[in-house]
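The block underneath contains the structure these notes are about, expressed in structure tokens.
One chain of protein is taken out of this complex; the other chains stay put.
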Amino acid sequence: MLTDRLTRDLYDEISRIPLIDPHSHINPHAAAAKSLDDILGYHYYTELAHSAGMTQAPLAKDVPPRERVRAILQHLDRIDNTAQYGWFLEIAQTFLGHKGNRVTSDDCDALCDAADRVMGQPDWEQQVLQRSNVEKVFLTNDFDDPLAGFDAKRYVPCLRTDDLVFHLDKPAVRERLAKATALDAGNADHLRTAIGRLFQHFKKHGAKACAISLPPDFTPSPVSSFDLTLALGELIAGNADAKKTCANGVFWMLAEHCREFKLPFDLMIGVNRRVYANGVYQGQDLFDQRTSLIQYAELFNAFPEVTFPISVLTSSQNQELVSYSWIFPNVVTNGHWWYSNIPAYILHDARARLQAVPKTKQLGYYSDAYKLEFILPKYNMYRRLLAQILADDFVRPGVYSETQAIGLARLLLRENTERIFGV
Amino acid sequence: MLTDRLTRDLYDEISRIPLIDPHSHINPHAAAAKSLDDILGYHYYTELAHSAGMTQAPLAKDVPPRERVRAILQHLDRIDNTAQYGWFLEIAQTFLGHKGNRVTSDDCDALCDAADRVMGQPDWEQQVLQRSNVEKVFLTNDFDDPLAGFDAKRYVPCLRTDDLVFHLDKPAVRERLAKATALDAGNADHLRTAIGRLFQHFKKHGAKACAISLPPDFTPSPVSSFDLTLALGELIAGNADAKKTCANGVFWMLAEHCREFKLPFDLMIGVNRRVYANGVYQGQDLFDQRTSLIQYAELFNAFPEVTFPISVLTSSQNQELVSYSWIFPNVVTNGHWWYSNIPAYILHDARARLQAVPKTKQLGYYSDAYKLEFILPKYNMYRRLLAQILADDFVRPGVYSETQAIGLARLLLRENTERIFGV
Partner (left out) sequence: MLTDRLTRDLYDEISRIPLIDPHSHINPHAAAAKSLDDILGYHYYTELAHSAGMTQAPLAKDVPPRERVRAILQHLDRIDNTAQYGWFLEIAQTFLGHKGNRVTSDDCDALCDAADRVMGQPDWEQQVLQRSNVEKVFLTNDFDDPLAGFDAKRYVPCLRTDDLVFHLDKPAVRERLAKATALDAGNADHLRTAIGRLFQHFKKHGAKACAISLPPDFTPSPVSSFDLTLALGELIAGNADAKKTCANGVFWMLAEHCREFKLPFDLMIGVNRRVYANGVYQGQDLFDQRTSLIQYAELFNAFPEVTFPISVLTSSQNQELVSYSWIFPNVVTNGHWWYSNIPAYILHDARARLQAVPKTKQLGYYSDAYKLEFILPKYNMYRRLLAQILADDFVRPGVYSETQAIGLARLLLRENTERIFGV
């Protein structure tokens, strides 16, 4: 795919670096896909097919999986220009033996049959990991995940805290918390103890990070125990006005526990949920560009001992991220998230980071994948762009030798992850 | 101009696609220029010459046109670095037989004479259309335009609604509305009927779109008939506080009519009017980057049946547009507008769209021209950049064959316009 010789050589070398993927949504009990429906059910395909004209009817639960796959494939010709289509094509070629440079609905049965065949092999998960050169994958675990029954050295637990910060008003969330901690977190002290128990549980089971996604207007600040207890009371009583104070209080408490338990706190900044209310599952969220890392200045100052790997949604905020991670010792750049995870933005954003942020403070990429098969094409996309930057900005101008450039790639793809998260 | 062979080949092929220009300010009764004054009177030249030091004296009505042309030409050497200068040079070369790569005030008389000669030909309009390979051009029609006396298959009417939404406080606008609809729109019901009559009139005369430009802080939301009637009363009584409610109410009503009359609603988002109050005519408007498409979430959700072709003014908001059109089925990308219509921004913005938005949801470009002669150089600028993106991102990496790449260009330059607007 790469026409430039130096870039191709760098890409080939970089591809030999065993990956540590610092953020995914892999289910460790069903890490690999079991059918093509698991692949094309990924929201990138359902939402793009829907955006391009597909009704949501094929997505209903009672539709036979192969018919759903066929419906999505029938819309692929409308999105065959996209990077996301490219990931699918690469999966079909690499894992399903697909020949040629296009996939259409004519390929439906052949691809489904191939998927059933290969994905039904007992060692398929191992095959995918091996072919993708993946050593470890970070997970996204609900706070009440038992974290049992999988190899935490391979699949690294990560405490996801959106529910605690933004959904404590929901009785179901409070019940899950009570059940997980044997505590009724009705006041600030109990909540603190409960959260401590979650962290203990996660640490015991090998967790290496705490994580959260945040809306564009979120501006964390500390809340006193007294005020938080008051707000929790109101929240439980159904007063929505108390949500903001509770969110702030719980968030700050999480940061305190990250400090105590020595866990980095992944902040994924900028997403508004359910903007397209009638969108497909996981295809409803968008953003508001009017947000700033200045909103986190108090947090970054208050917790110098906590490392904050930051993901942002726009190139504009990436310039803030470049500057904030250049100045704050505890702020590091983290991957290319969601709507920023397309080549035009990755290239621009990664280039700026590589020119201005200490190389030891950059987590190059994560897959964000739900199924292992997506790690390979997503990382390949990133590695091609990284190779291009290394060739154009580092090797050709004489800044780095090829060996040094590959050393930089190794930091981005695994060593920084090892050091920052302690894996 | 293009040094890369593949890019040049693609450019040549793309240039053969007959254009449908989905947005212009062409006057169908005087579509082509009649003199060089018509060309250099375009605000891009008057505002840049003024910005570079020209007083506004030569722009006065009583100045002989050739002296105005001379004054502007005398300042061209200060802006010969700009894309806008490049359009003029290409017009001079293509249509006026100008030789060489520069235009200076020394060329004033020769160019004026050449313009008088060629533009005086009775079939000049046809010549320009043919040489520019233009099949149809969308217009921007005032709501009370009689829409008579021109071929609506060639010059496609489009209902421009800024006056209705933002200037209903002006008696002159209300009088024009009353005259056009035979209705005094003093309350919400009458206004609804009046707007219905405008849509009927426009549909009957072949209109294919409704359009509006919007300030950066505009956030549409529905207004009840009761509240709108109240606000209209206050507006007519001279209370400026009622403007916002009226704007919201009328805008929402327009969207309802777009749904009823099956017309796409072009939104041109982000312009503040008269920022440079003493600027030249049409050279006074600027923008505030602090705006977001989230402001339109309620609208996009409320009108799934209406297609919204969106124009934005900044690269930052283009990233929002890429994401919103990737998620919302009824949001499509539309051209490269005004301050974003320069190569550096087109390249970046078009590249991101081509990598992440379904190809069927992109209106590649429009001329925004006031005179036909500008369609050619503006589209050529876009086609060169498009050819470059197709070469670099699609053909060379093996994503598309050359034939497929040209097919994508055909969608962008005409087929999407045909399908989305029904022309």
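Order of writing sets the labels: A and B. Residues in every chain begin at 1.
Operating definition for what follows: a residue touches a chain if its C-beta (ideal position, glycine included) is under 8 Å from a C-beta of that chain, and two chains touch if they have at least 3 such contacts.
Because the structure is predicted, anything quoted here is derived from the model rather than measured.
In the complete complex, the residue from A:Ser325, A:Ser340, A:Gln388 or A:Thr417 that touches the missing chain is A:Ser325.
Considering the full assembly, B:Ile79 is the residue among B:Ile17, B:Ile79, B:Val223 or B:Val357 that touches the omitted chain.
Looking at chain B, the residues touching the absent chain are 1-3, 47-48, 50-53, 78-84, 86, 101, 272, 275-279, 283-284, 286-290, 314-316, 339-340, 342-345, 348. In the full complex, chain A contacts the hidden chain through residues 290-294, 297, 300-301, 304, 315-317, 319-320, 322-329, 348, 351-352, 354-361, 393-394, 396-400, 408.
To be clear about the criterion, only the chains that are shown with their structure count from here on.
Taking each chain's centre as the average of its CA atoms, chain A and chain B sit 39 Å apart.
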